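One structure is given below, represented as structure tokens, and several questions about it will come after.
One protein chain omitted, others in place.
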């Protein structure tokens, strides 16, 4: 299933390295890390069954909305990423929650500032052809969770 | 949109009164309440935009899975309500979280014990024709949130 | 720090085995497990830094309230485990969230039904001498998290 989740991410325009660079930029001021460390940590977040289920479910909803397969009223809300529609953030919490408070704080920060791939995906979604309502929050969740893991791991090594 | 959410609930086999009786049974040992109080509180929970979005999204996913419209791997997980698939509980948190700790505790209790309509819906879903993976958790969320509201309201009246 | 957390639990009347039996009773209908499995899983939950911090913080608040060290108004709310005071459940979420949806559901169930040590601790707290407002929720959180871990581990072994 992990392979499938990775394939889906790629098919929607997201590579592991797009997420790893986000992690690197979040944590480089706090820890002495390389992009390779970040890549490895993203991989380990992607191996968890909660992450896999969230990626597959979130992309499935995005694609269904993109193809107008859902009831028209909810399909419109999702497709247009309506500002008060908050289930995309909620779904992403299934990843964030597993990774502690540092993940939570960074999640909000990434979702608000939308750096790099998050902004690209978000803008592409808002053009109207593609729907990335759930995907952009999932990327925020994976990156912030990886950042939290790195912070915890570094702290343990110190002791 | 509230009317639409109510219609969808009915179309999937859930009436307001099915939820109100759950609330009544949760709270009657703590407060002096009638089934009418419970019905009114369920209605007020159902008026919130978060509740409406969650009902419409959850049922949309259930129906899409029922009709095999999602990618086969995730469609199967959802349709068969796979034990480790936890996004149905997560989505329902969008309702529960808005209503405080009493909602949270009762949510878990209802989801574990599955009284009345929750058990009926759950069993129907497990027969394989219908998919109610998201719906049963949403009912737990609405009932437990209404119970929490009643507890808070009663306490305020005391003062 | 783990040793300290364990000592604190014992000093407040809670043994590992008191928690392990809760886990056993939660999961024995779903998996073929022994009390030893449950004990080992409780130990692994207790090794996480989030669990340790939550135990130490929760017991510190309980003891401070017990000794009337906090501002009188909030000291009373905590000491008397006031029904609408929900921060004990919130604090326990720091453990529950890390362990997925099965932990969340079981947490609510345990907090509502208060079996065994949870009920004992809760009753002792309500007598007025001891304050266990935060501790009982922490036990619910550890037991439900261990139950979730066992469910996940068993599922992985099947594959």
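Letters A, B and C mark the chains in the order given here, with residues in each chain numbered from 1 onward.
Here, a residue touches a chain if its C-beta (ideal position, glycine included) is under 8 Å from a C-beta of that chain, and two chains touch if they have at least 3 such contacts.
All values reported here derive from a predicted model rather than from experimental measurement.
Chemist: One chain isn't shown here. Among C:9, C:93, C:131 or C:147, which residue touches it?
Modeler: Residue touching the chain left out of view: C:93.
Chemist: Go through chain C and note every residue touching the omitted chain.
Modeler: 1, 4, 8, 49-50, 53-54, 56-57, 59-61, 63-64, 69-71, 73-75, 77-78, 84-87, 90-91, 93-94
Chemist: Pick out the residues on chain B that sit against the missing chain.
Modeler: Within chain B, the residues that touch the unshown chain are 49-50, 94, 97-101, 152.
Chemist: Touching the hidden chain in the full complex, which residues of chain A are there? Just list them.
Modeler: Touch set of chain A with respect to the missing chain: 30, 83-84, 86-90, 100-102, 104-113, 151-152, 155.
Rule of thumb we're sticking to: only the chains that are shown with their structure count from here on.
Chemist: Select the chain at the greatest separation from chain C, using centres from the mean of Cα atoms.
Modeler: That would be chain A.
Chemist: Compute the distance, rounded to whole Å, between the mean C-alpha positions of chain A and chain C.
Modeler: About 31 Å separates the centre of chain A from that of chain C.
Chemist: For chain B, give me the residues that contact two or more of the other chains.
Modeler: 84, 86-87, 90
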